[in-house]
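Here it is: the structure, laid out below.
Excluded from the complex is one protein chain; the other protein chains are retained at their positions.
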Amino acid sequence: MSEELQSGIVKKFLYINRRAPHGTNYAQEGLEVALIGAAFDQDVAMAYLDDGVFQLKSGQDTKAIGTKNFSATYRALGDYDVKLVYVERESLERRGLSEDDLMPLVYEDEDDDWEEKPLIHVVSAGEMQKIISESDVLLNF
Amino acid sequence: MLHVVNKSPFEKNCLESCVRLSQAGSCILLIEDGVYGALFNGEASEEIQTCLKDRKVCVLGEDLQARGIESDRIMSGVEVIDYAGFVRLAVEHPKVQSWL
Partner (left out) sequence: MKFAILVNEGPYTHQASDSAFHFTQAALEQGHQVIRVFFYHDGVNNGTRLTTPPQDDRHVTNRWSELAEKHDLDLVVCVAAAQRRGVVDEDEQKRNSKDANNIADGFRISGLGQLIEAGIQADRLVTFGD
């Protein structure tokens, strides 16, 4: 680890995902950044809005289009110490989706006897506004 | 916060999302094809008008010029800046959010 990483700076990283998966690979490569970033002991949260909410749709299967099915990787977010995944309610509703359509993502809470807890928090546009404004580093994919 | 929009509002929803998710007191900068959002008689003008009530809206002059958009086509209240001004805005605001 380089000396900067030992400086003890902890910033709030927010990964903002606004694009659908599969049609472009921004979602897949964006997820790779988030997983690498988790190793840096920073505060990491994910935000899904606009077409980005389609990334979390359950039942994705890319076998017939021959691309990598990276949707299973989202389940690893909890193992990488990402404890906050925000999904904007308005974006879901405009696409005729609800929280039940999303993959059930969980993390094990080490402060609570490793109990499995849900990662996904469906939030309003107003709450999402606040989450964005309170983050330090914004990465958009 | 400085919000940067680089897409035409006639093609993509980036400006709309930026308006929905930016707070009062923030600044919205239109660059690249985002500059079409500043056209005074365009469909996005209502959205920009709403923003101007509590947010600053700027547009990058270099990108306007490249596209043949004269300054009299820009909505009043929208400030035309150059790249040096873009840098100054990024310094002024503690964070930069690009609505790609």
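A few points about this structure:
Each chain gets a letter, A and B, in the order it is written, and its residues are counted from 1.
Rule of thumb we're sticking to: a residue touches a chain if its C-beta (ideal position, glycine included) is under 8 Å from a C-beta of that chain, and two chains touch if they have at least 3 such contacts.
A quick note: this is a predicted structure, and the numbers were derived from the prediction, not measured.
Annotation for subunit B: contacts to the undisplayed chain at residues 4, 6, 31-33, 62, 83-84, 86-88, 90-91, 94-96, 98, 100.
Summarising the interface, subunit A meets the missing chain with residues 2, 4-5, 7, 9, 11, 13, 25-26, 29, 32-33, 36-37, 39-40, 42, 137-140.
Quick note on the criterion: only the chains that are shown with their structure count from here on.
Rounded to whole angstrom, the centroid-to-centroid distance between subunit A and subunit B, based on C-alpha atoms, equals 27 Å. Residue ranges on subunit B touching subunit A, taken from their complex, read 1, 13, 17, 20-23, 26, 95-100. Within the complex formed with subunit B, the residues of subunit A that make contact are 16, 18, 49-50, 90, 125, 128-130, 132-133, 135-138, 140-141.
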